[in-house]
Structure formats: C-alpha cells, structure tokens
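Omission of a single protein chain aside, the complex is shown with its protein chains in their original locations.
Entry: chain A
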Amino acid sequence: MLIATGKWILLLIVSFLFSECIYCNSVEQKIYVTLNKTVPCVRLLNATHQIGCQSSISGDTGVIHVVGDDSDLEWVLKTGNTPPYMVLLDGSLFTREVMIKMKDSTRVAGVAVVVPKKGPEGGFSPHQKCPNDKSSVYSNSYGEEYAHCNKTVWNPLGNDLSYEDFHFPIFMMQDENETEVVKKCFFDHNVPVNGSGPSYPLCAMQLFSHMHAATNTVTCMRRNDLQATFSINPEVLCDPLSDYNIYSFLHPVNNSGPKNPDEKVIIAAARMDTRSFFWDFAPGGESAVSGFVTLLAVAETLSKISENLTSPLKKNILFSFFQGEVFDYIGSSRMVYDMQKGTFVIGLENIDTFIEIGQVGLRSASQLWIHSDPVSRQNASIDNEVKNLSSTLMKVGNDSNVPIFEPSFSQPLPPSSFQSFLKAQYIPGVVLTDHQSAFSNRYYESIYDTSENLNMSYPSELGPEEQLEFVTAAAQSLSEVATVVAKTLFKQAGGSEEDLFKVRADPKTVTKMLYGFAIRSNNSWFRSLVNQDVKPSLVNGPPQYYVGVILPNSSPKQKRLIQYVLANLTGTVANLTKEQCQNTDKSGDQNRELYDYFWIQGSVPLNGSDPVSYCVRSTVRLGEAVSPAFVLKQYGALNYSTWTESRWKEIKARIFLVSSKELEMLTLAIGIAILVISLLVTYFISTKADILFTVSREPSTAAY
C-alpha cells in the first residue's frame, strides 16, 4: 500500500508546487479518457424560443452504442437492455428523421456525431427552408404576397434541425483518432454476443454541456438584470450574439464631420457569418466565404486603381461586411439603426445604390443572377435606377463572359442584408447570386459547406505553400464575378469609360484569400498580413464563421482576420514607427479622422529570419454588430434580432467503463458485512479483554 503512499507524496508535492495540479489524480486517469476534440451543440435563445441542446448539470451518461444502420438504431430505441444509450452516430444517419426519433425516446442519453469529410450526395441543410423568415422585409405590411417564402422556397433542403430544442447533449467528434478510441472501447466491451446483451463492465460516455439560460431571451435577460441588481457576484446567464461589422470607404470619409445629403455613396455588401448545427463550427464555404472573398477582391481592385484615374470618381463606395446576418440580420439591422440615429458616418439619405454579393461560388454555366425587390420597384424612380443598374451589370457581364440574368419580375429578394435597408427606406439595389430561385448550395448553413462544396481542388502533389499560390478554378470564377462587380461599381460611381479596362480583379489574390479563408488560415500570406494579437487565432484548418458573443476581456477572434486582409488590400504603407502607428490619440492629426492605422507583422524576407513589420494606413473600421433590440433593451422585439447564446460552465466529453449494478451492490454488501463483523468481534474482544489477555507479564501495568 505504500506505493499509494508514494503516490500521495508525489501528489502533495505537486499540489504544493502548482496551484493547478497537472499530474492530478492518477486514479482518475485510470478511469477516464477525456475526448478533447469535440464540438458541442449549445443553446441559443430568441424572443420566443430556445433551440439547441443541453445536458443535465452533472453531465449525461449512457452506455455507448455505435449506430451505423437501422438495426443499430432499433437496438438503441427498442431492444437494447442497458438503457440509456449514448449514441455514436454515423454522419450518414445525422438526419432530421433519426434525430427526432431519438429526441422522442427516453432511452437516449446523448449523441456524438461522427462527421464524414464529405456531405451526403442528396444535400443536407439543418437550417430553415425559409431563412430569416421572421426578420424578412416581406411581411403583412410589405409585399404580403411574398411573405414566408410564398413565391420561392430558398432552401428546400432545409430541415429545421438547427432550430429544434434537444433535451440531451449532442457533440460532434472532430478527430478521427478519438473516434477510433471510442469505437475500440465499444467493440471491446459493448458488442452483444449470441443475441444476448453484452456483459459488464460496459463502455460508457459522459457529455457535459449544461446551459445556464432557459426559455427565451426575455426570461434570460430579465434574470441577468435581476442578478446584476441584487447579487454581489452577478452571474450572466446569456449574452447577445454580437460581433463587429467591418466597413471601409473607397475615399476616406471624415469620421465626425457633418454629412452632406447630396454626397452619394454606393454600398457594396456581403455577409461574413454562417452557422451550423454545432457551436463554433461553421466553415460556410459557399454561404459566406464565396461572397466576402469576392467583395474583398472588388475592394482591392477598386482601391488599387483609384489613385491613377483620368477623372476622379463622383460617388464614394462603401464596402461593408456584415456580421451575424444568419441570426436575423444582426449586423445590417444595426448599421441601419445607427444610420437612422445619425451615429454612423453616413445616413440613409446618402445611399445611392446597394449591391450585395450573395452566394456566388457555385455558378452553373457561369451564370449570375440579379435579384431585386419587386415591392420597391413599383415606385417608378426606384425601378428606373434598378433597371439602369441591371443593364450596366448585364453589359459588363457580357464583356467579361459572365452571362447575367434577371429572374422573373415577381420573385422577391433572397435572404440578404439588403432587406434590412429596405425595411427602413426604398433604396435601389440588387443582390447577386449564383442561383435563379432555390439555392444551388446543397449544404446551406451546415457542417459540410466546406472548401469541397466550393469545388476547390488542388493537384495532390502540392504542399501547403504551393497550394496557397495555385490558382484554382473556383478562384478564377470568383475573380470573374469580382471583376464584373468592380466594373459595375466603377461605372455606377461615375468612372470614365477609358479607365474601365484597368478594373480587373486579380485571380492570384482571390485564390490566396480562398485558401486562407476556406482551407488553412495559418499560411505565410495571412501571417504576414496580421499583427501579433491576431496571429494566435490563425489555425491549420479552415477558420469558423459563427458570429459568437463579445465577452469582456476576450481576445480578438479570427473573424478580425477579414479586417486585416481588407486593410492590407486597400490600404497604403505609412511611414510611421510602431509607437506612432499604435497611438490611438486622435487629436492633432487630421489623418486620424480619416484613416485607421494597423501595425502589420510583415513577411519574412528571403535571407532573414525576422519578419519586417510596417504600418498600414487604411479606411477600414469596425462597427458594433449588436442587435438594436439590446440597445433598446426590447428583448421581446419582433422587428430586430433577439438571439442570445447561453453561458455554460463546462463543455466536456469523456469515456470510461461502468460496472454492473450487481458488482456495485456486492461491494456494498461486503462493506456492510465487514463493518458489522468487526463491530461484533471488537465488542466481544473488548468485553473479554481481561480473560483473553490474562497472562500479562507486567502485572503492575496490566489494569487500571
């Protein structure tokens, strides 16, 4: 037993030395195998509902059962004799039908989904059929006939799975090795033999994802406020989904100066975020990356040529990247709100036209579709401007071999940030997409919407750095779209025809961006574009585009990547030292009102080891993307996004063996027996002590 003593000695020392014991309990290591690479499904709340998953406060435990076909499912739901089960679900069975069956069963303790690399052939979208229906511009008061996707169901593959409320935890297994560990444990212990159930000990899994918030945002925010008012240690239960919009003007605009209503600005927009069933796992290849990469290319193209034009552009262009658009247009509704309140750089009246780049990565036969709002086009002047814009687009597209079409007049706008602006005011504008009616994206807002969905393929012999430079067909296609959009914006802004040939998006930049945003953000190019603070957020896989929440003292997220890439693509190098560059004091320098400065890591020179850092001056700014509902404290608001994310204490998954009830009871019985016997024996010996120990050799001290 002294080996245990030795262990204790070690343990004592370790806990003396490190407040956090890393060696920790070796008994725990004997029992549990923690799964580190998992992604949970978490609870989100809006004004009326809660969605997502949660475990009980001490985690949900169940015997593991690997489910690969219907007979396995039958075992879990009906025949198995050791419920509840923790289902290790094959990705092909991760469908609404199966999940609802499990939701309705009391024999399921939780689900761990093994996601295959490639999505199912038939498509899979856990999102709504009619995305952002509740916050759509089309409602009873605006184009009633178009409301609730009456004319066009945009996402027919949507099965609403992401909007279900599960009472058990659901995790995603991210790492193949860990999946193998779990499967091995299952095959070693849990496989039924000879038709009868397997024998104990059985392999079990425990999932922790207890959510603090419940019911809906109204309830949760009320509880937050109560805590803040009365509790000494207020514990926040949920946070609004929020982040930052990123925007940049082509010509610098004074941040604080008065705005002339005659100053016209064209808005070019795209959205940055996407989601999936699981928290913070949202590759969003087609649904987000294709759009914002195109817009980044447009911004680069136009700012590169704006210096040497024969005649300057008459109108300014605002490149705007909206955040949180999946969750009822958080970013765009906030920008509109700020414009209405006069706290944004420009007002609604300054908007000349609006061009939004939607999903453009999957064009069939290179076609691009122009979507516009039939309701506002009933107004003759709006209709005229939209027609002008469309004809410009079509003409430019024709010149660049991108055939552009308009769907029939009666089709409403697809889900887009533009709708937020239309809610406030009639604005002429279009949304460019690769689909005529229903999305061509078969994996909308799902875990499969990856670079593969975008058909990005590289010759197999290329290394990471070579892939970065390799111009893929997808990049070529997106740069064509970028060229068309850039040319249209250029003409729309009043650029002269003779400069038009200069407007050309660079496929090399587009392919690097696509590689960085959809395959691997930790590449030499991105490393050279960011500063030290953002660098740790670069990952060896695709970055994720879930909007998330702003937490106090949290580090900048990788979404800020877009900000740095945009600053580098559109900015110029300023001759400033690091201190001057990072000085945020705005007084005394007029440029500070116009520009923001970024201290950039820089690339490593060929014959050096340290990167050469420099200062970039650009007009890129951040605008808060917190829904106006939280500014107004109207948590039940129906016209604004009210999505919040619950907080949690612990997200954890571990596997271990469980012993049979019989063994447990046997242990208890032996324990009780030993206790009773020792009590009896001791009592007997103690009463008979004088007889038992009679022959004492020291009579003087034998008794007292």
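As a convention for this text, contacts are C-beta pairs under 8 Å (C-beta built on N, C-alpha and C of every residue); 3 or more make two chains touch, one makes a residue touch a chain; residues count from 1.
Assume contacts and distances are computed from a predicted model.
Hidden from the displayed complex is a chain whose UniProt protein name, among "Eukaryotic translation initiation factor 3 subunit C", "Gamma-secretase subunit APH-1", "Small GTPase" or "Colipase", is "Gamma-secretase subunit APH-1".
Hidden from this view is one chain, which touches chain A at 1-6, 8-13, 25, 27-28, 30-33, 59, 61, 185, 201, 203-204, 206, 654-659, 661, 663-672, 674-675, 678-679, 681-683, 685-698, 700-704.
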